[in-house]
Structure formats: C-alpha cells, structure tokens
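One protein chain is absent from this view; the other protein chains keep their places.
To keep things simple, chains are lettered A, B and C as they appear, and every chain counts its residues starting from 1.
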C-alpha cells in the first residue's frame, strides 16, 4: 500500500514526493484552468482533473476509502450532475469578459492574494514537523477503521447527514418540478389562437433554407436575402446561440440573385437590395407563452 | 371670640363660592346674599373691634392658628391669623367700605346680565383682601396679595367682550406680578436669613441680620408695594384699570387694594426701621409718584382716569409717609383710611354721573350737572373738599400730618420732601377743582349719542345714593375723629411705633402753608376752567400736557423698553428653537440618513459583492487572529 | 519532502476557489469554485488526519463530501429554476435582493 510509504517521521519517501509534485502541478493547473476558462464545460472538465489529482493525494496519505469515494462519488456523480446542468443551460454559453461590478475583479485578486499569503504564512509559522502517520490507525485497514468510527462515535452525525441527503433530494425535486396552474393548451387551441390574432398564420420558416448550412442554429434567409430570425427554434434564440449568417454570404446571395435577374432580364426595381437583417415578427405567440409572461 | 377671625374671611369666601357654583339659581337674589355676607363680615369685624377695645393697648393683638399649610422641615407655613390694631383698622375699612360698595353695586349693576358673577368676584376680593391683612406670616400674606390681584384681574376685565378691558386686566395682573416677584424674593431672603417668614420671629430677630440683607429685603418689599399700589415705576396699570365697572374702581383701585403696598411697608416696619437705605428708596418712590400722579390727574379728561391719577398721587403721600419711618407710619395709615372714604365717595359719585350720562366718561361732555343730580353733587362736593384738604374735613387732618412729618425728616431731605408734598397739595387742589368745575358747573356740553338723543341726567336710585351719603359723612368727620386727642395715633402706636420728629417749621406754619397752597391751586383752576367756557374738543396744550395725557409717556416707555425687545426676543427664540436646536437635531438625523443612504449602496444586490465583503471580513479576522497570536 | 506541502497545496487551491467565487459570474462555475474550496479543505483534513494519526479527520472529510453533495443537488436545482424564469445563469442578473 502506498500509505505504508509514509514514514512516521517528518518526511516522506521520495516516491511520494515525486508523486506529490506531479499531482500538485495537475491540481493547481486544473484549478487555474477552472478559474480562467470562459466556457462552463471547460471549467467543469478542469475541475474534474483537479479532483482526480486530489483523489490520488488522499490515497497517498492513507485515506484510501476517501480517495475512492472522491473518484466515484465526486468526480463520477457530482461532476456529471454539473455537466448535465451545463448542457441544460447551454454548453457554449460564455461569460462575457466585461466586469460589471466596479473594482470587483481587482478587489477579488487582492483579497485572494492576501488570503493566500496569510494562509501560507500561517502554515509556515505553525510547528508542523511531526507526523504521526496512519500506520497504527489503519492497522486493520482503512475502511474498517472508518466504519468503526462512523458507526460508533459519529453515528449520530451519520444519521443526520442521511436525513440531510434525503431532504436535499426532495428539495431539488420540489424546486425543479413545475406544477401546471392551468391545463396546458393543446396544439389545436394554439392554432386557433394564432389565426384569431392573425399573427404568423402560415407555418414558421424552417431553418437553413437558402443556406450553406442546414444546421438548426443557422437561420433561414428570406427570398430577399435577409435573415429570418424566427426560423431558429426559440430555445436557441433564448440562449443567443443563433449563428450569424456572415455578411460575405449575404453578399454572395445578392450577387446570385442579380446574375439570375440579369439572365432573366428583370427590371432593377424587382431586384433585392443588400440590406440588413429583416425585423423579426413582434410576438412569437406559439412558443412557450409562460416564459413570455415571466419576463 | 377669636374664632370669629376665620369667619371674617370665610363669610365672603362662602358667598363667592356659592354664587359661582350655584349657577342660575342665585341670579335673582345672589347680589343681596353677597351684600349680606359682606355686611356679616363687617358685623364680625365690629364685634371683634368691641372685644379688642376691652383690652389694653399691649394685649390687643391676638393670633388664631388654623392649620399647618406647607410644612417641609424648617419651612413652616401656617394658615394662622393675627388681628392687631393695624389689621383691625383695615378689617373695618375693607368690610365697611366693601359693604357700602356692594350696596351701591346692587343699583349700579342692576341691568347687567352677569351681575351674579360680579358679586361673586366682589366677595372673592373681600375674602382675599381680608386674608392679606389678617395673615400672620408673609407667605399667607402673599396668598391674599395674589388673591386680590386675581379679583382685580377678574373685575377689571369684567366686561371681557371689550378688548380694552381684557387687555387692561391682563396688564394689571402682569405688572402686579412683577411686584409679586419682589415679595416672593423678599420671603426667600427672610427664610434664608432667619429660617422663618412669620411676622413675629422675623421682626424679633431682624436686628441680628446685617443691614445689607435687611436693605435687600426692604427693597424687595418696596418692589411688591410699587406693583400693588401703582407706584413709579410700576404705576402704568392703574389708569387702564379704570376699564372695570366703577364700583370696582372705588373699592379696589381707590379704597383698599391699591393701599396694600402701604400696609405691607407699615407691617414690615421692624425691617424698614433697621434699613435706612431702603426707607430712602421708599420715600423717593412716594415723592415721585405723588407728583407724577398729580400731573397725570391734571391732564386727563376721562373722569375716572383723572381720579385714578389722584389715587396714585394720594398713595404716593402714604408711601412717602411710610418711608419716613416711625414718624410717619401712623399718618400713612390715617391718610389711607380717610382716603378710603373720600376717594371711594368720589368714585361712586363719578359712577353716579356716568350712570346718569349714559356711560359718558369725558368730562368735557359734562357740565352743569349740579341741578340735575343734587345728591351726587353734594356727596361728590364733600369728597372733593376732603381730598383737597379743606380745613376741618378729613383730608385736611391726615394730609397735614404727612406734610408735617415730611418736614420733620430734617435736613435738606426734609425740605425737599416737604416742598414736594406742598406742591402736591396745590396740584391736588387744582385738578380736583378742575374735575368739579367741568362736571357740575359751567354750561351743558352734553353730546348726543349715536341716535342723536341727548342724555337725560337723573339722580341715581336709592341703593346708590345711600352709600354715597355714608361715605361723604365719613369723608367729613373721620379726620377730625382721628385727630381728637391723637386717638388714632394712640390706637396704632403699639403696633407701628411712633416717634415725634423735630420739624423746622411749627405745626401751625405747615398748616398755614398747606392751606395757602391748596387755595392757590383752587384759584388757578377756577381762573382756567370756571371763568371761561370749556372747549369740548381739548386744546392741543403744552408738551407737558400732551405727555401727561399719555400718562407721562409711561406706556410708550414700557413699550419701547420692554414690550418691543421682548417680542423681538421671543420671535428670535422661536426661530432659534425651530431652526437652531431642532435644526441641529433634524440636521443630525439628516446626516445619519444621508450616511445610511450612502451605505445602502453597498447593498447592491450582487451576490458576488456580498461574497467579496464576506471574504474581506474573513481576511481581516484571520489576519487579526494571526497578529494577536504572534504578538 | 515534508507532508506540510499538502497543506500548502490545500491553501493554494482554497484561495483559487475563493477568488473564483468572486470573479466568475456564471452560477455553475461559481458552484464549481465552491466545490474546489471544499475539496481543498478536505485535503487539509486528510493531511491533518495523517499528522495526528487518527481517522477522525477523514471522517469529517467524508461528511463534508456528503454535505457537498447535498449542497450541489439543491444549488443546481435552484440554478435550473432561476434559469427557467430568468433565462440566465449569471449571478449578476439576480440582484433583486437590493433595497
């Protein structure tokens, strides 16, 4: 076991030292990566790396059970939960670089530095040269040792944490569950409403029409070459994930039209002008009415 | 017999309470009840007088202790009465004249719808005045002192619907309060000095106190006397007080209350005797007021205000006499009593004239009334002769003695005082003759009222005439009665003490001089008002006349020196309170509010900002913990 | 090598996590930073456990993990429901707490 490598004195084996320095670099690097990556997904992956490194550290220090739990539960379950949510919220969503709170970033860095210096100075000042080591405590194995403690001295806390977990699970369900206040409107009713209001009676344009790409996040182009925003599904629009149709492409479309018109000999008045994106329709009635209200 | 003493006060007090609380039930007979109670009190007084005469001079004073009023350790104020010759004199004067004036008021106020209340106030006045003169300590005296002030306030302002009456009442009370301040400071001084303010202990140990302290007490008592007796410089209220019904002017502002100052000084003889400086001040005040009142009396066209000036002047005589010390105390009181008769009579006469002339008070609108109001003319005339000191009438005896005593003061001082008194006698004769001539002689200068009707002067009803006659009898004979065998002197001497001064002039010389002065004044007045017709509209007159018409500018002076700066000060303070003190408080609140507003911006609602402050806080905590560890 | 270095590592990670909480605006990343801080403290606990030769530190670390799990579950649920109504995962958009 690696734990046996840990001497009862103030130093560790060279092997552990080497291992530590490698893991430390990974852990710090992961942490910094999490801090600095603009995309949430990247941050999550960096954090996962850090956690793995830490798991190995645990094991190196004789906390085998914890190391395993760290990998299985933390990295395996909790981080995956994070990733799920990131996906739900939008994988590509990025933090804008512009800081809105005045002086926040500066103050944060200052506080962080100060805090780090303080902690490190504190540790350096403390007399921590003697390490007992876990050889004795782990004599019958790390897991039995932990189990003995958990089910004797800490049994009360253990039960309470169990209750906490259940509460948290129920809480999460309650928070994310949405009760329908009124019966959801059927498609028929929605259509009837649309006709009554006389807004967007025909079906919405499909994405990717007249486009080089037919991906869902690329809006369709109208016959005059302008962008039809409402051809992209509402969720993507909400997230701001509508991909721009580049100006060059619009230019190309116009040229194509023009050459077609030349070939057909149409008058210039019927030719499309190369214009900005068309104004999108005012309300979008058939997409998630409730959300419109919430805003 | 002594148990009658409290009843002297109780009878009118009960009358007052009954009439005030009884309500409408007393409307029909309340005035008779009040008069009866006043007469009852007079009866008690007579009984006590008879009883007193039965004892010899040294044992006439009696004390009647009722109950302990305010006992706080050394401070022992009792409700207890002391009836000696001085109090007795006052008791008889107050109840006697008071009863007559009650009787007069029955007729005078017959048509007033608030007559019941008027009689209640009159009874209240009698009670307070009796309390004043019967008190055996200064605090109880102060009780009566302010009590008469209250009654005077209520009666001057009896016709409250007239703003002038309400103002006059308030003015009288407030000016009196300034005097009362003097009395209360005097009591405090006595308590601090002697540990008591009852008459006997204070007078007994007065000689142990330093002269400075006694002078201070004396001056404070003088201030009190000035307020109550309308002496310079607190004289300004008396003229305005004539706004009250005429019986009130007769009783309170001529015969009794205004003389309380003289009583106070005479009562405190033991203190003044030991404080010559205070006495000098008293004399100066008396002499100045004597001339002041006389001059004012010469210029007034309002009959009551002319008489008020005269009252002021006559009280000036009394104060002068009292200030002379043992030479003059007795004569001050003697003049006080005779003055009580003739001045009350004069006022009642004036009231009768006004009654007949539809409440006209301007003498320039009278004239030739003697045929229309013979009784009034006769009684007023006798009073007139008495006040100018016509030989043989009461004023002659009492005033003569005062002038004599003034000369007897000796030295330059004596000459100055004597001459002042002589000049005063001449001026008195002048203005009284003027009043007499303008009112009863000459041609009719009656003015039509608003509807164009001329007044129909008529004689007053019997209830009014009888008191006038009785008072006239008093004015004629009282002086002689007192003077025969020096009976009044012997009567009062045990209380006030007496010493004969050595006058540089013989008694007959003074009498002669006085008579000459009186005749000169009378003659001058006859030349000015009796021989030529009197203009209805007053001529512009000399600056002195104009000033005298305005009470020698006393109100203007008060206005400029006290009222104007006072209201400015008040306005400034009101501003200071709302902007300064309260402004400071509100400013403090505004500053805190502003700071909070600033601080509120820290709570910007951004989680990260809160996290930053938490983190900063942790930082500080950790740093300070480490620092504390390492130190 | 002195095992104290684990503590230095823990301090460093904790500081990075804390700074992340202050700097990042995405609520999810914010949560990750919190997780990092918790992990850093867990490392310290494990190291202390080794230092003292008892397993209590590990037990605490274990409980910390449980609590962290509970926290993440509820926290993410909150983020999801906020995102549903406000269409944003940025903590700066939820500043309704101010007066």
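We take it that a residue touches a chain if its C-beta (ideal position, glycine included) is under 8 Å from a C-beta of that chain, and two chains touch if they have at least 3 such contacts.
Throughout what follows, contacts and distances are computed from a predicted model.
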Quiz item: Per UniProt, what's the omitted chain called: "NADH-quinone oxidoreductase subunit M", "Na+/H+ antiporter subunit G", "Sarcosine oxidase subunit delta" or "Branched-chain amino acid ABC transporter permease"?
Solution: "NADH-quinone oxidoreductase subunit M"
Quiz item: Which of the displayed chains are touched by the chain that has been omitted?
Solution: B
Quiz item: Which one, B:26, B:90, B:125 or B:173, makes contact with the chain that was left out?
Solution: B:173
Self-check item: Residue among B:544, B:569, B:591 or B:620 touching the omitted chain
Solution: B:569
Quiz prompt | Among B:136, B:193, B:240 or B:404, the residue in touch with the chain that has been omitted | solution = B:193
Self-check item: Residue among B:185, B:291 or B:505 that touches the chain left out of view
Solution: B:185
Exercise. By the contact definition given up top, give the residues of chain B that touch the hidden chain.
Key: 20, 58, 61, 67-75, 79, 139, 142-143, 145-147, 150, 153, 157, 160-163, 165-167, 169-170, 173-174, 177-178, 180-181, 184-185, 187-189, 191-196, 199-209, 213, 270, 494, 566-567, 569-571, 573-574, 577, 581-582, 585, 589
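Just so we're on the same page, only the chains that are shown with their structure count from here on.
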Practice problem: Using mean C-alpha positions as chain centres, tell me how far chain A is from chain C in Å, no decimals. | Solution: 16
Quiz item: From the C-alpha centre of chain A to that of chain B, how far is it in Å?
Solution: 101
Practice problem: For chain B and chain C, let me know how many angstrom lie between their CA-based centres, rounded off. | Solution: 94
Self-check item: Per-residue overlap in chain B, given as positions that touch at least 2 other chains
Solution: 604, 606, 608, 612, 615
Quiz prompt | Set of chain C residues in contact with two or more other chains | solution = 18, 22-23, 25, 92
Self-check item: In the complex, chain C residues that touch chain B
Solution: 18, 21-23, 25, 91-92, 94-99
Exercise. Mind listing the chain B positions that touch chain C in their complex?
Key: 600, 603-608, 611-612, 615
Quiz prompt | Residue numbers on chain B that touch chain A, as the complex places them | solution = 604, 606, 608-609, 612, 615-616, 618-619, 622-623, 626, 630
